[in-house]
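What follows is a structure written as structure tokens; I'll ask about it next.
With one protein chain held back, the other chains of the complex are shown just where they sit.
To keep things simple, chains are lettered A and B as they appear, and every chain counts its residues starting from 1.
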Amino acid sequence: MSEHEFIRIDRLSQRFDLSDPWIARLISRRPKQFLNAVDNVSFNIEKGKTYALVGESGSGKSTIALMAVGLLRPTGGSVLIDGHNLYDRTQSQLEHRRTRRRLQMVFQSPYASLNPRWRVGNILSEPLRVFSLTDSQSAERRRVHELLEQVGLSQSDAHRFPHEFSGGQRQRISIARALASRPEFIVCDEPTSALDVSVQAQVLNLLKRLQNDLGLTYLFITHDLAVVRVMAHRIGVLKSGRLIEEESTQSLIESPQSEYTKMLIRSAPRISRGTTGISFT
Amino acid sequence: MTDILLSVRNLRVVFPHRHGDLVPIDDISFNVKKGEIIGFVGESGAGKSMTGAAIMGLIDDPGIIESGEIWLGDVRIDQLDAKRLIKIRGKRIGMIFQDPLTSLNPLKTIGDQLVETILAHLPVNADQAKRKALIGLEEVGIDSGRFNAFPHEFSGGMRQRVVIALALAAEPELIIADEPTTALDVSVQAQVLELLKKLCRERNASVMLITHDMGVIAETTDRVAVLYAGRLAEIGNTASLLSSPRHPYTRGLIASTPSVEHGDISTHLYQIEGSMPRLDALPTGCSFHPRCQDALPRCRLRQPEVINESVACFLYE
Partner (left out) sequence: MSKGNSLMNRFYKSDFFYDFRKSPVTIVSFVVVLALILLAVFADLIAPTDPFDAKSLNLFNGFTPPMEPNAFTGETFTLGTDDQGRDLLSAIIFGLRVSLFVGLTAVILAMVLGVSLGLLAGYRGGWVDSVIMRAADIQVTFPSILIAMLIFGIARGLLPPDLRDELAITVLIIAIGLSEWVPFARTVRGTTMVEKEKEYVKAARLIGLSGRQIMLRHILPNVLSPVLVIATITLALAIIAEATLSFLGVGAPPTEPSLGTLIRIGQDFLFSGEWWILLFPAATLLALALSVNLLGDWLRDTLNPRLK
């Protein structure tokens, strides 16, 4: 196991069955229909680095995110976390549990990602309880306070409900929950696309600081190339479920090879173009 | 003064609430010139959509325009009764929303909807209306063979093109586009914005483009108004406002927007601390002062007025 294969996505595929019910198929005599949402995608992520998957809607990027954290069984290929296959049925429950603790996810919607009926303190302590990470009530409370401070919130926020927070603060809570089990690998699925620009910068800076402090490995899913430029070490470009280009961030954005990537970069809106008066066509 | 199409004076929108009134728009004034594209940018809750809704007379209950005036040409439209407002809205103001499906009738073909709109507002007969509708579709890049297609048969980007054709069908003088490309992929967004820009230029129609995206503002608009917590923070020529922003909020907003052109993994993005205050918890004085690095003592006490029709900040008094 080499260091740069900490996360290994190996020929991952997901085929969705879009067929009509069997009886309708029998009447209309249509064959089964499938959608290859993800088609034979492979890449590795080095420990402590950020790999960004960029693509437009329908490119399969969120499907890969779900498969990478173990929420959706792939129809082909495998996901290896530090050598452990997430979908290996021969592994014991205990081993799966151990692997699961090491990976986490930050979701897109700051509204739907927190249970509205739970206090923040309970949201944060749930992973601690599930993985038996603290041995006493007071240790649990200390850890919750530590988590809140780590993401820039205050201890007293533990008693409040999600609706009392702004979108950016909720995303911080979501990040704190992801950190609770001390994971090494975090999948960020469009973590800032529902946020305002000024708040987006806060959350991106926070994610970067946490990566530096805790040595986290990120899989960053987004449609926004400008965000990727400051977040990712490597970028993979997805189109219709296929990885069409993969490079280090600098070379991919500055000298893209595929026409599709070029088009994506060209159409990203730029503030600077307004100032020079050049129109884009 | 004849080149001013829309004039909004000291607009104030109030939602009465038993814990005290909420004021999503407070004392906003601006002009829209004939043929210009003016952007309204701000974060969620800034009041940008509400401004558009106020002009269209579409403020949800129980909100009211408490004071101020809205003039479309020489007609004052903020006090019109519902019947006359609908007539003006359909004829002189076109609308484009974020979700194209809200403006399209799912049960009618796009051709029928276009013809219907044209017949309702223009002095033409059915044949002429159909011809106009076909031209309209062609202009937004939709094949005339799809005249009889239903809205659900189009992709998101194509639907938004249909909505543009529909908004332009009655040959309005003003188009209000509320986040017209937010739901679209970037590649489609660029095409749709370019199309909107081109068609409005050709017709000398003015556009109010409401968006949260500074990049979209930069690439599309002639002038831009920056809103914060229901008030106008800064307004001016897009190029000069973006290259030398004056209000601390505008500066922060531009600086915190990541760019595809520069930066790398070691870049620390500029960030404005905190978030936009909720309407029920607005700070005293300038609503931006708690997040402002340059706040002066008086910022806490008084609200700054817009100086020289450009910026509302005590730093420039």
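Everything below uses one rule, namely that a residue touches a chain if its C-beta (ideal position, glycine included) is under 8 Å from a C-beta of that chain, and two chains touch if they have at least 3 such contacts.
Computed from a prediction, not measured in an experiment: that's the story for all the values here.
Trainee: If the full complex is used, which shown chains touch the chain that is missing here?
Mentor: A
Trainee: Consider the whole complex, including the chain that is not shown, and state which of A:14, A:59, A:113 or A:267 touches that chain.
Mentor: Candidates A:14, A:59, A:113 or A:267; residue touching the omitted chain: A:113.
Trainee: Using the touch definition from the top, which of A:55, A:77 or A:127 touches the missing chain?
Mentor: Answering carefully, the residue with contact to the hidden chain is A:127.
Trainee: Check the options A:97, A:142 or A:262 and report the residue that touches the missing chain.
Mentor: A:97
Trainee: For a quick check of understanding: of A:40, A:78 or A:181, which residue touches the chain that isn't displayed?
Mentor: Candidates A:40, A:78 or A:181; residue touching the omitted chain: A:181.
Trainee: By the contact criterion defined above, which parts of chain A meet the unshown chain? Give residue numbers in ascending order.
Mentor: 66, 69-71, 96-97, 100-101, 103-105, 107-109, 112-118, 126-127, 130-131, 174, 177, 181
As a convention for this text, only the chains that are shown with their structure count from here on.
Trainee: In angstrom, rounded to a whole number, how far apart do the mean CA points of chain A and chain B lie?
Mentor: Using C-alpha averages as centres, the distance is 32 Å.
Trainee: Flag every residue of chain B that touches chain A in the complex, lowest number first.
Mentor: Residues of chain B touching chain A: 43-44, 185-187, 189-190, 194, 212-219, 221, 238-239, 242-243, 252-254, 256-265, 267-273, 275-276, 278.
Trainee: In their shared complex, at which residues does chain A touch chain B?
Mentor: Going through chain A, the ones touching chain B are 50, 56-57, 166-169, 196-202, 204-205, 208, 223-227, 229-233, 249-250, 253, 263-277, 279-281.
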